[in-house]
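Omission of a single protein chain aside, the complex is shown with its protein chains in their original locations.
By letter and in written order, the chains are A, B and C; residue numbering begins at 1 in each of them.
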Amino acid sequence: MIRRTAWMWVGLALAMAALPQLGGDYLIGLGITLLMWIALAESWIVLSGMTGYVSFGHAVFYGLGAYVMVVCWNNLPGWAGFLGAGLAAGLFALAIGYPVLRVRGPYFVILTYGLAELVKFLIINTEAALGKFGRLVFGAPPLATLYYLMLGLATLAVLIAWTVRRSRLGLGLAAIREDETAAENAGVPVARLKLIAFALSAAIPGMVGAVMALRSSYFEPLQAFSPTVSFNIVAMAVIGGGDDAPGPILGALFLVLLSELLWAHLPEVYMIILGLLVIGFVLFAPEGLHGRLQRLRRP
Amino acid sequence: MSSLLSGQLLFAALATGGLYALVAFGLNLIYGTLRLLNVAHGEIVMLGAYAAYWAMTMMGGAPLFALPLAALLLGAFGFALYGGLFRLALSRPALMKRIEGNSLLLFFGVSIILQNAVSLVFSASPRANKADDALIAFADIQTSQSRLMAVAITFLVCLSLAIALKTSWAGRAVRAMIQNRDAAAIVGIPLDRLQAWSFAIGFAVAGLAGALVSLFEQISPFMGFPYTVAAFVVIILGGLGNLAGSLAAGLLLGVVETFGVAATSANWRSILVWGIFILVMLLKPQGLFGGSRR
Amino acid sequence: MLARFSRALLVAAGLAGLGGTAMAQSAPPVKIGFSIAKTGLFAAAAPSQLTAYELWRDQVNAKGGLDVGGTKRRIEFVQYDDQSDPSQAVRIYEKLANDDKVDLLLAPWGTPHHFALAGVLERLKFPMVGNSAASSQLRDIKPGYIWFPTSAIPDRMATELATMMKGQGVKTAAVTGVQLPFSIEIRKFLMPALEKAGIKVVVSQEYPPDAKDLTAVLTQVRNAKPDAILSLSYPNDSVGFMTQAKELGVSAPFQFVLVGPTIDFFPKMFGPAADGLITIGHWSPHQKAWPRAKPFFDAYVAKFNARPDYLDTALAYMSCEILEQAVAKSGLDREKLRAAIAGGTFDTINGPVKFDGVQNAITPTAFLQIQKGEFHLVWPKTVATSDFQPRK
Partner (left out) sequence: MSAGLVLEGVGKNFGGLKAVSDVSFAVPEGAIVGLMGANGAGKTTLFALIAGNERPSEGAIRFDGPRIDGLSPDRVVKKGIARTFQIVRPFAGLSVRDNVRVAALYGRGGFAGSAEDWVAAVLDETGLAEQADKPAQALTLSGRKRLEVARALATRPRLLLLDEVLAGLTPTEVAEALVMLRAIQAKHGLAILVIEHVMKALMRLCATIVVLHHGLKIAEGTPEAIAADPAVIEAYLGESAAHA
């Protein structure tokens, strides 16, 4: 059974790798979007799924990454901007992590949202002071290149989530989620573990933001730090379910395809269905799609 | 800057802050009594604005007719929502626990639904009420009749709520309930009825706030979110479940926004608001005015 | 409202191939694709463009269809919500071209969307007439498959505005504005332009997009008593600015509001208090030299029971007219169409339009003034429909 599942994932990865050879721009574009959300949601669960510290502000890492990329573009080689974006997001998480992760529950949720807003306005102010009004990116790499970068990021994110979940680190994080005090008293260095999880869950979104800045060849803080990014991540992770790697893949796949089917002429209806789904999953299937499927498989 | 001493600024701070306090009150009331974080609270403000717009523009009503109407409609909506959904859920503890634990996500879903349902029905185009009433001046303050009325109504409502909380039986019962639900139930406080009223009043006050907003600003299906955010900032500053604290924090936010900008520069507005919010959360997570955290 | 919903359903059903029989037309319909923000940041702004598209489609279909190099074919829209996200718009246009195989494209709403699409159109070799985008950066776009009929480009606007102000004897000005791309860009060009025109800037303030209370800014403006107040604002804060300015008695003989006044609700909201405001816009139904202007206005009001946005709706409609006339000449072949758009001169509601590179080479950068509730062009003289009147 396990082997079959493993082969299935490998098959999926290969299919994704072959996609640019098979499909046109539209399919590649859809693939980039799907992979973007997978990478973001997988990164998110490393913090929020595993520790229960629900971040409503992951757009901050995405936006920071995009910003670093457009600032570096044409000044530094592309790879430097790309890595720099991940580094900046990860370092930012490390820098703010210690005080921020002492705040729990609904306070943490709102705090992360507030942080994303603060950084957004700081960057708006900086850009305005520089007389910048949105930065255009000229000479972005071709679509297929961006696709493979995103595929790499998504794969990396999945592997990180998968590995962490099965590691000593993951067990410690699960203990924190279940009962932080008890975890401390079982020897879990909670502050350090949370910080590691925070940095891990920040770095990839930074690089995703960098790729997406090239993809849309335009940077503007209101767009890059849009709360919608944060919200979508949470919705996908919740609907996909759980704290394990398959959840966000299923959630992202489900929502991206659903939106693909519905946005045609019923965008508001798509959003309403999205709302109903979030409510439905929270209330009646907190284990998410992944949990549901597992339960079906194990009678 | 000498301009910091102007009555005009103080008036503006009170007008803005009063509105924040009004919106935040309902959010905090529902959190206090039911431990639910209603992220869709701004959408209630939006619905109130649409109700008032409808009453004033379509039916040609005066503001003094539209404002209570909006409050009433939204209050009824809150009452119905509680009766229809939460009473059912409350009878199933396992489900209710899940609702409490995930209320942010849950109401996030509700918020998306309300925004897009309104957009579907009324279209996304912004609308606005007429704002061509007479101007008045007193001391060094100049303003419009409707703004003065709005400020007066805001403070009247905030004050009555504060007094009702302190002195009336229901107010004391609500405060007891916020302190300790189980104990409140044991001493015979009718939780169910109070919760229903908390929903109704929380929604009515938010609806009223929305109606007031519609007098001065354009309205659209997506106008609610900033109010949700402002209300969250206020109740965190004032302390979750601390109703008097959130009234005070609402005013404080108004002062920060108005005087903070006057003292620095307008482009610092949002940085100031969020910076102060984040500092308070990190340094004094139980809110500025003490209060119990749980 | 219900009609809106059922119409949407019908269109969806039609696309699913269920309602196709209703069209008793021999020639197959022309499929025209575009994305528009129905949700997200721009959702409240984008409808002003969609209404223009819808009006145009209905008018053309009422005449029997779009003239495609001689044959009349009905227009059918394929539209998607881009969720206000430029990268989403990019994907949609790729889908429109490759999967939906649309025959023609119309533009999405928003400057960032246009920028993001420029490269895609180039790659797809699919011509598209843009509309709502306005930035000096658009000149950096390689001319090819995208054109911008707008004449409200920040650098030109800034110089024109300064010249106009100087002509009105303005000596001092207060410049306030929101921190959004278009307004930031205008400020960047406006400040030196004012200085060159000998106009002293006595107040200069920028505020973030979520600012609600502008009293502190407005008191400064009031105390400075400038000859001109330039509010570089977007619809949302334009309303806030105007309401609060009115309450505080802040006014100047020359008062400019950037984006907002041209939207239907704005003059209704402020009534006489809006009189005398200057705003950007190069179209007015009052210009007799443009015979198509007034009929468009009347048809719009008849259809939507509201006035068109003098800026966005007019621009969007112009882009449709340009496309319509180019297709009549060239048919649907993309390269021929491209040549037709790039080389042709078009008769629009805004008078003749011809492109030089990506830009409109004919329509001058102009300003509108609200006079007794009507929008009149007051600058430049060549297109003016009325004289500038100082605000009381």
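Rule of thumb we're sticking to: a residue touches a chain if its C-beta (ideal position, glycine included) is under 8 Å from a C-beta of that chain, and two chains touch if they have at least 3 such contacts.
Note that the structure is predicted; figures quoted are calculated from it, not measured.
Asks: Taking the complete complex into account, tell me which visible chains touch the one left out.
Replies: A
Asks: With the missing chain put back, one of A:A175, A:I233, A:I249 or A:V282 would touch it. Which one?
Replies: A:A175
Asks: In the full complex, which of A:L64, A:L83, A:A183 or A:L255 touches the chain missing from this view?
Replies: Of the candidates A:L64, A:L83, A:A183 or A:L255, A:A183 is in touch with the missing chain.
Asks: Write the list of chain A residues that the hidden chain touches.
Replies: Counting only chain A, the missing chain is touched by 168, 171-172, 174-175, 177-179, 181-191.
In this text, only the chains that are shown with their structure count from here on.
Asks: Chain touch graph shape: choose line, ring, star, complete or other and state it.
Replies: Graph shape, chains as nodes and touching pairs as edges: complete.
Asks: Could you tell me which pair, A-B or B-C, is linked by more C-beta pairs in contact?
Replies: Higher C-beta contact count between the two pairs: B-C.
Asks: Can you name the chain that lies farthest from chain A, using the mean of each chain's Cα atoms as its centre?
Replies: Result for the farthest chain: C.
Asks: How big is the gap, in whole Å, between where the Cα atoms of chain B centre and where those of chain C centre?
Replies: 36
Asks: Could you work out how far the Cα centre of chain A sits from that of chain B, in whole Å?
Replies: Chain centres of chain A and chain B, defined by C-alpha means, are spaced 32 Å apart.
Asks: Tell me, which residues of chain C touch at least two other chains?
Replies: Within chain C, the residues that touch at least two other chains are 38-39, 179, 206, 208.
Asks: For chain A, write out the residues touching at least two other chains, lowest number first.
Replies: If we look for residues of chain A contacting two or more partner chains, we find 121, 125, 128, 268, 271.
Asks: Can you name the residues of chain B that touch chain A in the complex?
Replies: Result: residues 37, 95, 98-99, 102, 104-106, 108-113, 115-117, 119-120, 225, 229, 232-233, 236, 240, 267-268, 270-271, 274-275, 277-278, 281-282, 285 of chain B touch chain A.
Asks: With touch defined as at the start, can you tell me which chain C residues reach chain A in the complex?
Replies: 8-9, 11-12, 15, 38-41, 78-81, 83-88, 90-91, 94-95, 97-99, 111-112, 115-116, 118-120, 123-124, 135, 137, 140, 179-182, 184-185, 188, 206, 208-209
Asks: Give the list of chain B residues in touch with chain C in this complex.
Replies: Residue positions touching the partner: 3, 6, 8-9, 11-13, 15-16, 116, 119-132, 135, 142-144, 147, 216-218, 220-222, 226, 254, 257-259, 261-262, 265-267, 269-271.
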